[in-house]
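One structure is given here, and the rest of the page talks about it.
Only one protein chain is missing from this complex, and each of the others stays in its spot.
Showing chain A:
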Amino acid sequence: MVSMVIVSHSQKIAEGVMELAKQMAPEVSIEAAGGTCDGRLGTDIEKIISAIEKVYSDDGVLILFDLGSAFMNTEIALEMLPEEMRAKVEIIDLPLVEGAISASVECTVGRNLKEIKDNLKNMAMGKIM
């Protein structure tokens, strides 16, 4: 089953979104990567990598993010992963809350990364240029 990572500038937001998504899909592995390592607003590459490693499986990982630097830091995190892992981790452009809930449902019914991205592409917000 595809797992998920929620990247946000706020740890509270990331955890809240994770909670909501888990309510819909308790079997899906979801990890929150919000805020900096020292508890401030922002995003942190180490936190993101750590979250990916926690939920990683050969089925892959879907990463949702809130704004701007969350995406840039997630990109850098992916660049630092070993090749085989990096190939199975995808960042997706979705509204954070609604997207996480939709994505978790897709994961729970056993869809693969490509299918999930296709099925949810109408929710894209133009956050990824």
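In this section, contacts are C-beta pairs under 8 Å (C-beta built on N, C-alpha and C of every residue); 3 or more make two chains touch, one makes a residue touch a chain; residues count from 1.
One rule holds for everything that comes next: contacts and distances are computed from a predicted model.
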{"item": "Identity of the absent chain, which is to be given by its UniProt protein name, from \"Rod shape-determining protein MreD\", \"Electron transfer flavoprotein small subunit\", \"4Fe-4S dicluster protein\" or \"phosphoenolpyruvate--glycerone phosphotransferase\"", "value": "\"phosphoenolpyruvate--glycerone phosphotransferase\""}
{"item": "Residue of A:E15, A:D59, A:E75 or A:E90 in touch with the missing chain, whole complex considered", "value": "A:E75"}
{"item": "Full-complex contact with the absent chain, from A:L41, A:A87 or A:V109", "value": "A:L41"}
{"item": "Interface with the unshown chain - residue positions in chain A", "value": "36, 40-42, 45-46, 67-69, 72-73, 75-76, 129"}
